[in-house]
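Incomplete set of chains, arranged as in the complex.
Labels run A, B and C following the written order; every chain starts at residue 1.
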Amino acid sequence: MAGPLHASVRAQMSEVFTLDVSVDLPPGITILFGASGSGKSTLLRAIAGLARPDAGRIAIGDRVLFDTATGVDLPPQARRVGYVFQQLALFPHFTVRGNLEYGVAALPPAERTRRVEEVARRFHIDRLMERRPARLSGGERQRVALARALVTDPDLLLLDEPLSALDYATQSRIIEDLRAWNAAHGIPVLYVTHAHREVFALGERCVVLDHGRVLAVGTPHEVIDLPAHETIAQIAGFENLFTATVTARRPSNGVMQCRLGESLSELEVPLGMADVGGSVRLAIRAGDILLAVEEPRGLSARNVLRGTLTSLTREGPTVSARVDAGEPFIVHLTPGAVEALHLMVPMPVWLVLKTHSCRVVSL
Amino acid sequence: MSGIDWQAVGLSLRLAAIVDVILLVVGVPIAWWLAFRRRPWTFLVESVVALPLVLPPTVLGFYVLVAMGPRSPLGRVWEAMAGGPLAFTFEALVIASVVYSLPFVVQPVASAFRQIDPALGEASSTLGASPWRTFVRITLPLAREGIMAGAVLGFAHTLGEFGVVLMVGGNLPGVTRTVSIAIYDQVQALQVEAANRTALLMLLFSLAALAVVYGPLRRASHVTPQA
Amino acid sequence: GAQIAVAAASDLQPVLPDIATRFQRATGQTVRISYGSSGTFVSQIQNGAPFDVFLSADDAYVRRLVDSGHGDPHGQVGYATGRLALWSRKDRGLALASVASLGDGRIRRIAIANPDHAPYGRAAVDALERSGVYEQVRGKIVRGENVAQAAQFAQSGSADVAIVALSLTLAPAMAQIGTAVELPMTAFAPIRQTAVVLTRSRNQDLARRFVGFLVDPDIQRLLQSSGFGPHP
């Protein structure tokens, strides 16, 4: 049953925002990623049948849900789509149990009770079954909304930031559960999140939206680690973004040489489309840069930049170092490294970057 | 208590109960339509529903009487089916009271429907519920306050109604003579004492009925503030 | 100039405006008329209603006002007597001769005014009793708030026959579509339509003149041509 999701929709939401998206999702979890206001929830609403696109086609396998060409437009209740709303939309007049049972009312009572109790146990809301939503905490509500959607056994699952209000440990448990659920059910899941952790822990595939359009599709690594567009770099948290000028191309080695901004620093980076003399944007993760207190020798790494350490800030398990190497760099270190290297501000340091840690972003 | 027309009391309570049920059955769907299926001309429907309010009851009663009379299509159809004229029967009272009290149910219920968060209906439909199930399980219970208000207004108004009932019912003891007509007659005949007693009885009945609806037993509202 | 407020029984609606106009022409004073049921007026007058004159449908209400001190015992005038008629729509095809013919099986509903408080209703019951058919027709009777409503019951076709004031049946709306048969004045206890000057009137003189005006021969002729009997 079920099958992959195809959705191509165009919907004008306001004068300034139009959703214009086409995606094909095989069974499995697909992360929907994008800045606030990029159209993620709107896409989910269109797929669920809650917003009518101006044009397009939506199908699960060969079951057509919506098609302007043939005039098909199934109502939401006929689409067999599970949806966890960003604002949850729990039924305030039902208990938790009532909310969970709502979508499985057609099952025989014994089976219904079994399924409901199972999902409640799994999401640790079994103690709360007789409470009304108004008397739950934020995270408890979110778990109830998730359980309510999962218990119905849909053909497609739409999850709009379903773990945002949960603590680390609870998230971890639920992520495990969702992974297992996904393996067992094999339906397409479209999962909106801003958290990198969820992207990598859950996503087999990733769709990035920007201003209502698909910016990129691929595995989380392809899409987020290898940004094809600066927006993704920003969304995905590449701390270092520079403009550089191509000074030489060596297609045989698959690399090119660039000069960083107005500085004299040169970097070897993966070959891009730009010609010599052209401009490119480079994105580098702060965690991909090594820092040395003595000039490194005999290293395989091709890029070594000299600079000055200007600040050290501890941010949780990592220390963020700012280094002025012509351009300002951010480098992430472990507290242990800071200690071992006896880092002090200011002091001269060397930055070590592997060629493939430098991502060439199209402008 | 002497001077109280117990038959009329029973008749009134029966009338009000039946009318209230019909009012809800008829009025709630109209309210739903008004709240969720707005068209540019919907206000016309809204206005037509509200019109019975604007006419003096006796005059409304007169029009209803003519509409039920043997020369009207309704009257003829009824006579052919029921074997007797419609006017001056209990059924006629029911019909007239429903027409007269309809706005008191439609208005509060429609406004309660409009106040419901539409996301809840959407959630219901994505959980596979038909529009009907959504209506019964989500929309209706969430509009509970408005429906209760409408039911109370409809019931009380039917109990107190008198102009329409008199015109359409003809004041037949045991058939169409309701308490409100009985009290009216007593006041008209200047039997104030008897009227007072009957009125007091009605008040006590109504207090009891309202106590059940609004009483201390009332369940806590689901939107009660936390803590 | 001065004006007087008159509270009048509803059955006077067809003639009273004419009488008021003539009174104005004769005296130069305006008359403002309120119609209603006599029972209502008694309650209102006892609670301070600003009327100068009360034209009652019968003398019992006037007596009540006089007894309670609201009516001037010396300002009472019987201005007419009520006449009763059987009325039915022509398209019912009923040939009504007298009250006795109301036993006819084709007659299912007989409309009268409420005998508990409407004088014409009391008279109608009296007529039925005196002719001995009351027990027979009792179950057919529907009662209107007043004679006009009883007439409407029959006019709309919902009742087959109405026993109402003759004056009403002369109104075009009824005369055109129905036939009226007057009951003999002896068939029921007389309805003594009585006027009274109210003690709280600030215009006692004018009120007295108005009450006197009602028994003016011209006005009496007018009343009689409108379906009222001469004052006793």
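One rule holds for everything that comes next: a contact is a pair of C-beta atoms (placed from the backbone, for glycine too) under 8 Å apart; a residue touches a chain by one contact, two chains touch by 3 or more.
Given the structure is predicted, the values throughout are model-derived calculations rather than measurements.
Q: What stoichiometry does the whole assembly in this file have, expressed with the labels used here?
A: Beyond the single copies shown, the full file gives A x2, B x2, C x1.
The definition used in the following text is that only the chains that are shown with their structure count from here on.
Q: Averaging over Cα atoms per chain, report the distance between chain B and chain C in Å.
A: Computed value for the inter-centroid distance: 35 Å.
Q: Which residues belonging to chain C are in contact with no fewer than two other chains?
A: In chain C, no residue touches two or more other chains.
Q: Which residues of chain A touch chain B in their complex?
A: Touching chain B: residues 48-50, 75-77, 79-83, 85, 87, 89-93, 102-103, 106, 132, 134-135, 148-149, 152 of chain A.
Q: In the complex of these two chains, what residues of chain C are touching chain B?
A: Touching chain B: residues 37, 39-40, 42-43, 64, 108-109, 111, 114, 116-118, 141-145, 149, 152-153, 156-159 of chain C.
Q: Note which residues of chain B are touching chain C in the complex, please.
A: 58, 62, 65-66, 68-71, 75, 84-85, 87-88, 166-167, 170-172, 184-185, 187-190
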